[in-house]
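Up next, chain A:
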Amino acid sequence: MTSVLVKDLTLKFGALTVLDNLNIDIPEGEFLVLLGASGCGKSTLLNCIAGLLDVTDGEIHINDRNVTWEEPSGRGIGMVFQSYALYPQMTVEGNLSFGLKNARMAKAEIKQRVARAAEILQIEPLLHRKPAALSGGQRQRVAIGRALVRDVDVFLFDEPLSNLDAKLRADLRVEIKRLHHNLKNTMIYVTHDQVEAMTLADRIAIMKGGIIQQLDTPTEIYNRPRNKYVAGFIGSPEINFFEGEVEQGTFATGGERFSLEGYAFQGAATAGAAWLGIRPEHIVSGGSAKDLPVTAEVTVDIVEPMGSDTLAWATLAGVPLRIRMDGQAAVSTGDRILIGFDPARASLFDKTTEERL
Partner candidate 1 sequence: MKTIAKLMASAALCTASMAHAGELEVTHWWTSGGEAAAVAEFAKAFDATGNTWVDGAIAGSGGTARPIIISRILGGDPMGATQLNHGRQAEELIEAGLMTDLTEVAEAEGWKDLVNPSSLLDACTFEGRIYCVPVNIHSWQWIWLSHDAFAKIDTPVPADWNEFAAAAPKLEEAGIVPLAMGQQGWQQNGAFGVMTIAIAGLDAWRKVVVDKDADTARGPEYAAVFEAAVDARTFAANSNVQDWNLATNMVITGKAGAQIMGDWAQGEFQIAGQVAGEDYTCLPGLGVNEILDTGGDAFYFPVIDDEDTKAAQMALASTLISPEVQVAFNLKKGSLPVRGDVDLTAANDCMQKGLDILDAGGIMPSGDMNLTADTQTQIEDLMAEFWTSDMSATDAQERYADIIASAD
Partner candidate 2 sequence: MVDAVIPRGPKPRPRFSRTNIMLYGTLIVVAAYYALPLYVMIVTSLKGMPEIRIGNIFAPPVEVTYQPWVKAWSEACTGINCEGLSRGFWNSVQILIPSVILSIAIASVNGYALANWKFKGSEVFFTILIVGAFIPYQVMLYPLVIILREMGLYGNIWGLVLVHTIFGMPILTLLFRNYFTSVPEELFKAARVDGAGFWGIYFRIMLPMSLPIFVVAIILQVTGIWNDFLFGVIYTKPADYPMTVQLNNIVNSVQGVKEYNVNMAATLLTGLVPLIIYFASGKLFVRGIAAGAVKG
């Protein structure tokens, strides 16, 4: 059953088109992440769904109800903001109950809902404190609680973890995941952090310039990016790109010629200018490299040890190459090493359309 439906949504600010004819269909209980660089329109889309921005054209349906012209409070959504947006002059309890009071709910009911939310989020001891007396993590829990008490089917998260430090972010990420697991609500989650996106999402929508580039499961997006932008955006360290020509099952670039054996073309394999992308972690070095369809010998320029793994920089076919190795790999600047990769794990994109081949 469809929970949130975005139909032909367009938003313009004057002459500037921010969202361009978007269509998303979100089934009930799905955790959808809107991912993209800043300015891609992801937050704008979320605000449109929430009713905080008026759309220029198109429709928004929530739970099979057309809510395009509905007030935010009438849409059956709860929303969590990056800056938590807690009302500073109210206690935690006041923050949680404000919306319910506005809806003129009975006192007993409010009390019960607040208690339940507090229990779920383990913030009972904080109920009588003001937001200023809370830590960042606690504040964000309260903010989530504010969405929770509304007892709605759709939760909207607008970069909720971006203001937290790395450790807290990881902790809360897990908690949100657990929350979703327990509540099974539809959640739409905006972030620019791909780790959050990958770990939380049932599906990810990658946006750029007001257009959804790809809407797919995390694995699919990681393994089979639909275009060059998505390939470059997802993955850290960044994917390596080579510019060249596809010719009879091989890819020619800067004097090198890689075999494309095992690469699954979308359609028929066509010759022509293209990009080849291979992720640093899919490049194998050392002994096992020589068995792969594509091999080369490169000189290591720089080594960046990161503990769990090590990133080595080299040059291949005239372009810088990132190679991700094991953290224990004994490699140092100036070493000549043998590398290789399996073309089945690479991605090919058309030179001009940048679409996956």
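Inclusion criterion for the candidates: all candidates are chains of the complex that A comes from, given by their letters.
A few notes on this one:
Simple rule for what comes next: a contact is a pair of C-beta atoms (placed from the backbone, for glycine too) under 8 Å apart; a residue touches a chain by one contact, two chains touch by 3 or more; residues count from 1.
Note that the structure is predicted; figures quoted are calculated from it, not measured.
One candidate among 1 or 2 touches chain A in this complex; it is 2, while the rest do not.
Within the complex formed with candidate 2, the chain A residues making contact are 47, 50-52, 71-74, 77-79, 81-89, 98-99, 102-103, 143, 146, 158.
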